[in-house]
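After the structure tokens below, expect a handful of questions from me.
Note that one protein chain is taken out, while the other chains of the complex remain in position.
A and B are the chain letters, set down in written order, and residue numbers restart from 1 in every chain.
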Amino acid sequence: MSDLLRSYLTIAIFSGAAIFMAGMMLGIARVLRPRHPNREKLIAYESGVDPVGGEWVQSQVRYYIFAVLFVLFDVEAVFLFPWAVRLETYGGFGLVEMIVFIGILALGLAYAWRKGVLRWS
Amino acid sequence: MDVTTGWYLVLGALLFIIGGVGLLIRRNPLVMLMCVELMLNGVNLTFVAFSRRLGDIAGQTVVFFVLVVAAAEVVVGLGLIVSIMRRRPDVTADDLKLLKG
Partner (left out) sequence: MIPVLGQVFTAPSIDWWALAPQLILLGAALLILVVSALLAERCPAWFSGVVALVAGAGVFVSGFYLWYDIRDSGPRSIVSGALSLDGFAVLFTLLVAVAVVMTVLVADAYLEREHMDSPEFHALLLLAATGAIVMASASDLIVLFLGLESLSIGLYVMAAMQFRREEAQEAAMKYFILGAFSSAFFLYGIAMVYGSTGSTGLAHARDYLNRLDTAIVDQPWMLMLGFALLLVGLAFKVAAVPFHFWAPDVYQGSPAPVSGFMASAAKAAGFAAMLRIFFVAFGQSRTDWSPVLGVLAVVTLVVGVVMAIIQTDLKRMIAFSSIAHAGYILVGVQAGTSEGTAAALFYLFSYSLMVLGTFAVISLVQWQDGQPLDRFEGLADRRPLIGFALTVFLLGQAGVPLTSGFIAKFLVIKAAVDERTWWLAIAAMVISAAGAYIYLRVIFAIWRRPGAVDEEGGEPVAAPVVPPASGFAILGAMAFTLVVGFVPQFLIEFARDAVPVLLG
């Protein structure tokens, strides 16, 4: 067996174990539990809400605005993280740079706030 | 057999090509946007693979910049799509023919 396949062997063993464990638990439960199916129980579970209509549901546009804001500010964290890990090596210069960076982001947030994007109306 | 850098490069190239072909043949603006993302991520993978092979960290920092640029692009693209959809629901790229070409 080559090195490559051997390194995948661990994964295979783990997957096998996982499938076996889950299967075993569900199987035992299936044998032991009482079975009284009715319509309410058979419908898909959707957070307690009645699943009505197709799977393509239009969500409101205001969700989209927040999603967009989230994407923008979330991605900036990609710069924050490496900086935070090595904070002391970058010293004062890095600190000032990051303050400038966050400051500009904050201006963007202020802009969004003043434009009423954050209001849930 | 071993997973060498070459395989990652091939995977990156494949992702890039899938994205590119998808962009050319799909007609839903949203899917086209996803194809652009696929292309950019193919490039990201290529950068990381090269960075690993060259033992040079610069390639990985490049990925950060690309990620941020991609996010900005997505936001602008989604904004455009939403503003078009508001006026004309169910739009596909073929319907965008007020301008010839």
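Criterion: a contact is a pair of C-beta atoms (placed from the backbone, for glycine too) under 8 Å apart; a residue touches a chain by one contact, two chains touch by 3 or more.
Remember, predicted model here, so these are calculated numbers, not experimental data.
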Since one chain is left out of the picture, which of the remaining chains does it touch in the full complex?
A, B
Had the left-out chain been drawn, it would touch chain A at residues 79, 86, 89-91, 93-94, 97, 100-101, 104, 107, 110-111, 114-115
Hidden partner sits against chain B at residues 9, 12, 16, 19-20, 23, 29, 32-33, 36, 39-40, 42-43, 46-47, 50, 53-54, 56, 58-59, 61-62, 65-66, 69, 72-73, 76-77, 79-81, 83-84, 87-88, 93, 96, 98-101
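Heads up, the rule we're going with is that only the chains that are shown with their structure count from here on.
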Using mean CA coordinates as chain centres, what's the gap between chain A and chain B in Å?
21
Given the complex, residues on chain A that touch chain B span 2-5, 61, 64, 68, 71-72, 74-76, 78-79, 82
Under the stated contact criterion, what part of chain B meets chain A in this complex?
1-3, 64, 67-68, 71-72, 74-75, 78-79, 82, 86
